[in-house]
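A quick write-up on the structure given underneath.
Left out: one protein chain. Kept in place: all the others.
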Amino acid sequence: MYSIFETAITVRPDDIDMNNHVHYSRYLDYILMARYDQMKKDYKVSMEEFVAQGYSWVASEVTIQYKRPILLQESVTVRTQVKNFHGAQALVSFWIVKGERAKIAAQGEICYTMVSLKSGRPTRIPDDIVEKYQV
Amino acid sequence: MYSIFETAITVRPDDIDMNNHVHYSRYLDYILMARYDQMKKDYKVSMEEFVAQGYSWVASEVTIQYKRPILLQESVTVRTQVKNFHGAQALVSFWIVKGERAKIAAQGEICYTMVSLKSGRPTRIPDDIVEKYQV
Amino acid sequence: MYSIFETAITVRPDDIDMNNHVHYSRYLDYILMARYDQMKKDYKVSMEEFVAQGYSWVASEVTIQYKRPILLQESVTVRTQVKNFHGAQALVSFWIVKGERAKIAAQGEICYTMVSLKSGRPTRIPDDIVEKYQV
Partner (left out) sequence: MYSIFETAITVRPDDIDMNNHVHYSRYLDYILMARYDQMKKDYKVSMEEFVAQGYSWVASEVTIQYKRPILLQESVTVRTQVKNFHGAQALVSFWIVKGERAKIAAQGEICYTMVSLKSGRPTRIPDDIVEKYQV
């Protein structure tokens, strides 16, 4: 079992769309923000270090269920948890929660694929990276 | 079987992210653009008319598979096709294709829920709306 | 002389463009975020209260000088200061600073016009609002 990590997100006015909610595509931006933050803060391998080592992560599949709209003044937290590693892929669950009672605004899963920056192709996640994610 | 409709999208420089591809959340914006366009052009009920009748569509679930990156200078088309209607929900398949050979950049499904603007709650899709989508 | 207020901004990965800097239009989003934050925190009249009273602020002119690029990992602060009030307009200076030494990334002025939500037209800023901004 992997840990659940979390990142607080500040909703910006430009995230709000004509329906007065956070725009549905911005949820993916919040998740990306959270993963960057957690790579650095929790896994201790920042995306920059990762890139410096010649690798990157790309989202290859996203499933997201929208449960409740998010308003401008609401506090938002993105929680993520690694579900498993398989070859070049890491499957990550996420929950976007809001307000004091941490109600679920959205939840889902993202499959990230590790790619070699040199070849642009998927690369088996090295053991030392998998190791770092064993938290 | 429902028709497949399509909408050409112009990639804008602000859609491109640090990886020199269209940013992964912008794909959802392209799909939304396509649905607005197709509601008007193909189903003959524009979102504005829909709203004037007291209804709106919200995305309640998105599944998207990213297959190939999209570059700034590439031509993009979003194809969508209704899969089925069920209560307040319409399930729509989409394909984002690029270039002359229409290679798939991304594909997936969106579940849209019809909501009443007055109550903010899901509303069974009326027969006359289902009718309009029988194309 | 009016006070200078400040708001910390978290740069998100989606703010970064193909040049690996914060995209030039996002600076305006950071300023808007700062004004919303400062209306609430410093002037004690949140935008929501303002709207509830039937008013809104719209940007009618922006002048911005870009001095230094902002990178993803940099800390950003937006400082703003009212310069003057005139009829329906408030002229506000801003500085977007970054890093520990608060180097200027961008600076400029925004002219905000107060509008009545009912008429959609500019409205002379009422004395009690001007009063609230005398800090």
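By written order: A, B and C. Residues from 1 in each chain.
Assume a contact is a pair of C-beta atoms (placed from the backbone, for glycine too) under 8 Å apart; a residue touches a chain by one contact, two chains touch by 3 or more.
Predicted model, so just to flag it, every value in this text is computed and none were measured.
**Student:** Residue-wise, where is chain C in contact with the chain that is not depicted?
**Tutor:** Against the missing chain, chain C presents residues 19, 24-29, 32, 56, 58-66.
**Student:** In the complete complex, the non-displayed chain touches which residues of chain A?
**Tutor:** 13-14, 16-18, 20, 23, 25, 72
**Student:** Mind listing the chain B residues that contact the chain we can't see here?
**Tutor:** Chain B touches the chain not shown through residues 10, 12-14, 29, 32-33, 36, 46, 48, 72-73.
Note that only the chains that are shown with their structure count from here on.
**Student:** From chain B, which chain is the farthest off, judged by mean CA positions?
**Tutor:** So the farthest one, by centre of C-alpha atoms, is C.
**Student:** Just the chain pair, please, that has the highest number of C-beta contacts.
**Tutor:** A-B
**Student:** Any idea how many Å lie between the Cα centroids of chain A and chain B?
**Tutor:** It comes to 24 Å between the two C-alpha centres.
**Student:** Return the distance between the CA-based centres of chain B and chain C, expressed in whole Å.
**Tutor:** 34
**Student:** Report, in whole Å, the distance between the mean C-alpha point of chain A and the mean C-alpha point of chain C.
**Tutor:** 29
**Student:** Quick one: which residues in chain C touch 2 or more of the other chains?
**Tutor:** Expected reply: 13-14, 72.
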